[in-house]
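Structure incoming, see below.
With one protein chain removed, the remaining protein chains of the complex are shown where they sit.
All chains are identified by letter, namely A, B and C, in their written order; residue positions are counted from 1 within each chain.
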Amino acid sequence: MKFRHLLSTMTILGTFAASSPALAQTVDVQHYWTSSSESKAMNTIADSFKQRGGKWIDSPSADFDAALAAATSRIAGGQPPSAILMTPSSALRDLASSGQLRDFDDLAAKGGWQKVMAPIVWDKLNVDGHLVALPVGVHAQNWVWYSKPVLEKLKISEPKTFDELFAAADKIKASGGIGIATGGEPWQQVGILYSAFLALGGPEYWNELIVKRSPEALKSPVLTQAFDIFRKVSTYADPASPGRSWNDTTNLVVTDKAGFQFMGDWARGEFLAAGKVAGKDFGCLLTPAEKPGYAILIDVFAFPVNTDDDRIKGQTLLADSIMEPAVQEKIAEVKGSVPSRTDVDTSKLDTCAQIGSKTLATPGAAVQAAYDALAGDLNGQVTDLAGQFWTDKSMTTQAAVESFSNILQSE
Amino acid sequence: MSSVSIRKIRKSFAGLIVLDSVDMEIAPGEFIVILGPSGCGKSTLLNVIAGLDDCDSGQIVIDAVDVSGLEPSQRGLAMVFQSYALFPAMTVRRNLSFGMEVAGTPKATIVQKVDWVAKLLQIEVLLDRKPSQLSGGQRQRVAIGRALVRSSSICLFDEPLSNLDAKLRAETRVELKQLHETLKSTMIYVTHDQIEAMTMADRVAVMHKGRVEQFAPPQSIYEKPASLFVAGFVGSPAMNLLEGSLDGAGRFLVGQRSVSSSTYPFEEPSTAGEAVLGIRCEDIDVVEPGSPDSIPAKLAFTELLGADALGWFDCLGKRMSVRLGVDAARSMRKEVGLRFDIAKASFFSASTERRL
Amino acid sequence: MTVVFFFGIVAVFFYGSILWTGYMSLTRSTLMPNYNFVGFDQYIKLFTNHRWLVSCLNMVIFGVLYIVGTLAFGTLLAVFADRRIRAESLFRTIFLYPLAVSLIVTGLSWRWVLDPVNGLQGLVRGMGWENFTFDWLTDPNRAIYTLVIAGIWHSAGLIMVIILAGLRGVDEDLWKAIRMEGIPLWRAYLQVIFPGMRPVVASCVVLLMSDVIRGYDLVIAMTKGGPGIATEMPAKFAVDYYFARVNLGLASAASIAMLVLSLLLLAPYFYSEFRRRT
Partner (left out) sequence: MTQSLPGERSVFGPRAARLGLYAFLFASAAFFLLPLLLVISNSLKPMEEIRQGNLLALPVKPTFDAWLTAWKSACTGLECGGVRPGLWNSIKITVPAVVISTLAGALNGYALAQWKWRHANLIMLLVMVGLFIPYQAMLYPTVKILSSLSLFRTYGGIILVHVVYGLPYTTLLFRNFYVGVPEEISRAARMEGASFLRTFRSVILPLSTNILVVVAILQFTGIWNDYLLGLIFAGNDNLPMTVQLTNIVNNARGSASPNVNMAAAVITAIPTLIVYFLSGRYFVRGIAAGAVKG
């Protein structure tokens, strides 16, 4: 009968560890912001929350996948966290439609939140007509970053088209630098492909192609052009590119070893961390397009349904802290994103953030990034395809376009 | 048939002397048994002969050729091991042929030899089995077979029967002896079993603490042990030993008693001093107590051995064995006298422990 | 009783999980479980998925090279260490310590060593051999071999110790017989000693195979499946689909497929184990 003893010991140990002193307004936050700039951003929220009298339990994990794994496990195990940092992806929709998320319709109505958010942001946060996530900041994927000193030295002005961009890159390459710095992970590569779709086709086409996945859009020559540009970018890859992380890649631009990088605006955090100033040491532009789009990725908090009274109060308190304009502004400042509230004072933000805020506010410009718009599976398959096309030079554009169409039509 | 000379072999290991100047001349075709208790250096000696162990100094000469520097495989020897050391993953046939295969022997010769050995040892039906499918006795035969196919003129055996049961051991002993008669090769056989030594050997080398104590035909080892050690080690029951002293005038004094030593063929006449008398159980007569030249003894118990019996007597503070007829043993009285056949006895110097 | 308890735990956890996973693989579950039965759709999707097929092929390539390579290298080390060398325990410790290092750290370290710019290639070029090229890590056709190198690095020591133990267990008379027969050392090892150690080698293969099938950490730390999908593995496929790609159904199908696959690979071992012991 020894095992029964063992089991009961475990249970006792278990309950002992689980019962923390009951304090009013507690939140347990599952997130993946562990770098120094991310820590600062998270602390902005936490500080504001604590000032309001809340108790914060931090549950960080290294990356996105691990955080999601931990969060879903905890929900499945009946010990949901109070808040999960995530993106409005199919995972969010899944959680919401299976009734796992608390909605904030009442708070939103009271605070008039719908009015202070860009419509596309608001839409992304609502599932089945309920507000199930609160935004902490808006990132966009289709940015290009460049080193001011490199361009100035070679007397290149900021490119307005892909042709100018490639011409500039060639010049940098000829001078011994890296024209376009690219990293080696498939998600970095697919980002460039998506940026090309958006730049060449414009926001409406993007919505047809990625959001609605309409068969007509798949016939457009834009696909071929975009894959060609994607292939062209891949030819600038330096020998160390494969497998390189995005921030090591950004670092090449930071240290003036490379001219350009296609990367979302989280890259700005790297420049800022290295003490660089936007507009002076580095420049930024949205991928060159006639009609610039803005493929947004929103960092959001979702709030799993909690039953504990103290936890529920904590969630409410946390929601207030997140939506606080001063908090939103501060996060944008330390993290390189754009505030998700449109009523935030952006004058203190740097030039890049201002371009971002302006585009976000432009009607019709902002679109959902593919990561959020496509079901997890589809985005994954496109990512695999992009990675394959990038490394396997024998794969023809034709074949790539065909695979791409097949993937988008498979669901 | 080859001769083997072992000359002044010395070997020590970690400060311990394993072989202490061993000399041995082995004639062609002889069956030599090296006998001794464990740890006496007999296996090491065999390994040195085989070339499996290096010695510190000395020579191994085979047919007038010094082979000391040669590899085991180049010495023209064959060897059978205690654990048989069959190649585990090979069939019996390959076990027999592998060495020849490696040596590049022509195929036809290999086949022929394997057949010959298989027939000789009656292992034809086992040829396609693996060692793990054989019984102990069968493995033993295969191991011998593997040694024989090498058709070496010298064959070494390292306690090859110690893993067999008593009955099989007795049978194999006979077969080995017959095999030796048939093949007439020189055989050097290491064992701690004196029966094997007595029954098979032309000559026995008794080893003790790295030295050869005696190297002689089995019968003389039994009858005229060269040292106290040999006397105590060979023979069952062991030789009765009595400590006493020789007076140099034909008497051996033990405690308050004495026996005549005048019939003993001393190497040096009128030897005197501390000595040990060794006498076999069959060289003692039981007589009436008080008979001349007898020593009083008290019967402790008797052992019936079937053909004959052993009587154990307390005599001069020792327990001594005496071989008796079965009837005599049954009717033995308590108080008797023992009379020793001194002519067949052995005297050893108490100091050198050598035969006098 | 206690034994039954522990076997019970294993049964509940492992077989409960297998059953549950099997069930999930027949549903269209995405992030959260969904209990609507859809038949074998997920398996059809799985085996028409390019990445899955590449993953399986990669696992076979990696598995064969890793197992053969680790066995060969570990055995070689064991044989040499068995040659009565000086400082044997020092060498043994050096060969063994990678086992103490997690696969994540193993992967990262080798990634750093093999980095074409900052690692080995850069160093050799810096020493003057400008044309020296060792960029397997970034070559889609060769990246898988870098995983093999790191894997061997991690496990060769364990195999060495196991084989060494086997060698030390070899009957000394057998070695004597080999010398008497004049069998060259390489033949002795290949034809006499190793065939006699078959059970030991089989255990090694099973341990290594378990590494291959569960191989996730090493890939994650070293290549993240890249370049492209050149080094994707089935375990990574399953994990990616569980969470990042929010497709519990497909991930479950992948897990079940892997389990079936590994059982097929192990069948010979089990078979011989049964025959030997009963």
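Methods note: a residue touches a chain if its C-beta (ideal position, glycine included) is under 8 Å from a C-beta of that chain, and two chains touch if they have at least 3 such contacts.
Keep in mind that what you see is a predicted model, and the values were worked out from it rather than measured.
*Asks:* Touching residues of chain A against the unshown chain: what are they?
*Replies:* 7, 9-18, 20, 28, 31-39, 42-43, 46, 56-64, 66, 69-70, 73-74, 76-79, 245-248, 251, 255, 266, 269-270, 273-274
*Asks:* Using the document's contact rule, name the residues of chain C that touch the chain not shown here.
*Replies:* 2-3, 6-7, 9-18, 20-21, 24, 33, 73, 76-77, 80-85, 89, 91-106, 108-110, 112-113, 115, 117-120, 122-123, 126, 153, 157, 161-162, 164-166, 168-170, 172, 175-176, 178-179, 184-186, 188, 198-204, 206-207, 209-210, 213-214, 216, 235, 238-239, 242, 248, 251-252, 254-255, 258-259, 262-263, 266, 270, 273-274, 277-278
Everything that follows uses one rule, which is that only the chains that are shown with their structure count from here on.
*Asks:* Based on Cα centres, what is the most central chain?
*Replies:* Central by C-alpha mean position: chain C.
*Asks:* Counting only C-alpha atoms to place each centre, which chain is farthest from chain C?
*Replies:* The most distant chain relative to chain C turns out to be B.
*Asks:* Most contacts: which chain pair?
*Replies:* The largest set of C-beta contacts joins the chains A-C.
*Asks:* Roughly how far is chain A from chain C, centre to centre by C-alpha average, rounded to an integer in Å?
*Replies:* Here chain A and chain C have centroids separated by 35 Å.
*Asks:* Please output the residue numbers of chain A that touch at least 2 other chains, ranges allowed.
*Replies:* Touching at least two other chains: none.
*Asks:* Once bound in the complex, which stretches of chain C touch chain A?
*Replies:* Residue list for chain C touching chain A: 1-2, 5-6, 30-33, 49-51, 111, 115-118, 135, 137-140, 143, 223-230, 239-247, 250.
*Asks:* Provide the residue numbers of chain A that touch chain C in the complex, in ascending order.
*Replies:* Contact set of chain A toward chain C: 1-3, 64-65, 68-69, 72, 75-76, 89-91, 94-95, 98, 100, 184-186, 238-243, 375-377, 379-381, 384, 387-392.
*Asks:* For the complex, give me every residue of chain B touching chain C.
*Replies:* Contacts found on chain B: 47, 50-52, 71-74, 77-79, 81-90, 98-99, 102-103, 146, 150, 158.
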